[in-house]
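Below is one structure; the comments refer to it alone.
All protein chains but one are shown in place.
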Amino acid sequence: MNDQTPTPTSLTRQGMDYGETSDVQEVHAAIQREKREPRVGLEPLSIWLIAVYGIAIFTGGAYLGRYSGNFSGDGLDPLGGPPPAKKGGGPQGQQQQAELSPRDRGKKIFAANCQTCHQANGLGVPGQYPPLAGSEFTTGGSKRPAMIVLKGLQGPVTVKGQKFGSAVMQPWDKTLTDQKIADVLTYERSEWGNSASPVTAEQIAGLRKELANHPDSYTEPDVLAVPENAELPGGGPAGAPPPKPGEAAKPGGSPPPPPKS
Amino acid sequence: MPQSSFLFAYALIISWAVLMFRFRRGDQIYITQWYLLAAFLWFPWLYAAAQAMLFVVPVQGVMQAAVSWWYANNLLFLWFGAIALGTAYYMIPKVIGRPVYSYHLATIGFWTYALFSSWTGMQRLVDGPFPAWMITASIAATILTIIPVATVGLNHHMTMQGYFPVMRYSPTLRFTVFGAMSYTVFSVLGILISLRSTARYLHFTEASIAYSHMGLYAFFTMIMFGSMYYIVPRLVGREWRYASLIKLHFWASAYGVGLMSLMLLVGGLTQGADQNDTSMTFIESVASVLPYVRGRTVAALLLTVSHFIFAFHFGLMLFGLGRTSTVPTFLNPVEAEGSEEHL
Partner (left out) sequence: MKGLVPLFIGLFGTFAFSWVGLTVIPNWQIGALNPQTDEEGTDAYPTPKSGMADRGRRIYAANGCIYCHSQQIRPDYDSADIDRVRDAGPSPGPKWAERRSAPRDYIFDRPVVLGKERMGPDLANIGKAAPTEEEKPAPPPPANAPANSPAPAQSPPANASAPKPGTSGSPAAPATSPTPPAAALNPSPAASASPNPTGLPPAYSEAWHHRHLYAPRSMSPDNRDSTMPAYKFLYEKHPISGERSADALQLEGRDAPPPGWEVVPTYEAKCLVAYLMSLDQSHPLKEVKTAPGGAAPPAGSPPAAPGGSPTPAPPKK
């Protein structure tokens, strides 16, 4: 073994790398300290571990089965059952739509259905379509406008002193639901300076039943036969003002709304 | 474009790994090689899928959040976690010179890890605007990750059986075993905070940060530190110079991440409980978590200190200022002559 440190030149002449040593002990020590490369044993699986696997699979699977809603894109609720019907199904859809106030809903319905004739400002078209703003039919008792909307109106009619009659108003009982008719009446009765009581779907439903056998389309005399402030029964808590004393009972003979003190 | 150079660099790294793989001796593929090969393949697939679904053909609305979380979570498990586990499977048996306990456990652990860990991710979106089934699927997969966790944990533990005292001496082993144990803790924590009943209190709080930090630091980074303490001396031909600095690094990191996780978990619990209590105003829930967040700052300072220590120490090695020795740096002096056999 050399005691002298080999000089760099002597090393490289021997073909060694700079810094490499020819000291055998030193070279081997670096190798000897390395353990052998890892290898793998072959111990068998413990039965307890398999039990743990079983429990895990059961728990995971049960959780997946229980809390997946209905595996559909609509199932946001993990415990939910079948998704609601696509079109929001009748009353449930209405309920959810009812976040908008009845007047707002009514406004939309009016815009989609009535505005073409009665105009957005409710003034109608002179000679053709009667106005709703300030109209005695719209703002009086709720029965008359409800009848008109449900069954339609034709023939000559006088509104606010003006004559109309060239146009025919279609019946809406088949196109609009009770809720929608109630909403649009509520809107009309509170818009454009009108201030009449709102109308509920129950009231319309009652009227619809009452008029079930009536053929379509009223004429003015039919409407005028109904007292001007005839209210539909079943108004809401702040609904119909009490009927004036002595008013004729409505054709259906329904009890007057509960008197408000 | 920065992405192309990134992908080019990645391709270079992988090609080297593939070459080493191709010219290996023996026909058995060792456990570490499964994990590393898996990580190297999974990462580009993952990245490409996420890029495609978020930028190239962007998905609509909340699916962006779902894809993001799928990507982030799979990055943690399929890239970072796979590399860390593979490294642990190499370092532990290498340092102690014993074989890995069971091949069967390793196989089961690997495949169940691949299968179940990749399905987690959506539990971070629990109760969000998503179909319930995908959240539940991720929670179920998180529950099922107890399988690979138990398997891998048992494998490592039985491999180390009788050799735990070696942790007193070897920095590599100390860091790696800490990381491997953290894997178990972190996974169990993940299961606990994913269940809907606990997520009610822990969602939208600091607790999910605790979970992320545990996974990325206590598990992945600590194992990487261990592997660096192993690899660097063999690269530069010197040993680590100051055992005291290694010890300081270890304890500061360990206490730092432990304190951080604890602070954030407890803070997250109070924050979540207060958020769900409508008799308290929202700002009170923030006020209740603030002390814990400040405690977390202290923990972060500890971690910063430990990183500076390591950086300094590593710098010494880079400049060739390590110890010249044939004997590796031990954290504590080796007492008796006979105990050297273990090392």
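In this document, chain identifiers A and B correspond to the written order of the chains, with residue numbering beginning at 1 in each.
The rule is short, and it goes like this: a contact is a pair of C-beta atoms (placed from the backbone, for glycine too) under 8 Å apart; a residue touches a chain by one contact, two chains touch by 3 or more.
Everything quoted here is computed from the prediction, not taken from an experiment.
Student: According to the contact rule at the top, which chains on display are touched by the left-out chain?
Tutor: Looking at the entire complex, the absent chain's contacts are A, B.
Student: Decide which residue listed in B:164, B:282 or B:319 touches the omitted chain of the complex.
Tutor: Considering all chains, including the one not shown, the answer is B:282.
Student: Quickly run down the residues of chain A that touch the omitted chain.
Tutor: Touching the missing chain: residues 72-74, 76-77, 79, 83-84, 86-88, 93, 95-105, 107-109, 111-112, 179, 182-183, 186, 190-191, 195, 197-203, 235-239, 241, 260-261.
Student: Which parts of chain B are in contact with the chain that was left out?
Tutor: Where chain B meets the chain not shown: residues 27-29, 34, 37-38, 41-42, 45-46, 49, 53, 58-67, 70, 74, 78, 107, 111, 114-115, 118-119, 121-122, 124-131, 134, 137-138, 196, 199-200, 203-206, 208-209, 271, 275-278, 281-287, 289-290, 293.
In this section, only the chains that are shown with their structure count from here on.
Student: How many Å are there between the centre of chain A and the centre of chain B, using C-alpha atoms for each centre?
Tutor: From the centre of chain A to the centre of chain B is 45 Å.
Student: Over in the complex, which chain A residues touch chain B? Could you list them?
Tutor: Touching chain B from chain A are residues 19, 26, 29-30, 33, 35-46, 49, 52-53, 56-57, 59-61, 63-64, 67-78, 80.
Student: Which of the residues in chain B end up touching chain A in this complex?
Tutor: 30-32, 89-90, 93-97, 99-106, 108, 129-133, 135-137, 139-141, 143-144, 146-147, 150-151, 154, 158, 196, 237, 326-328
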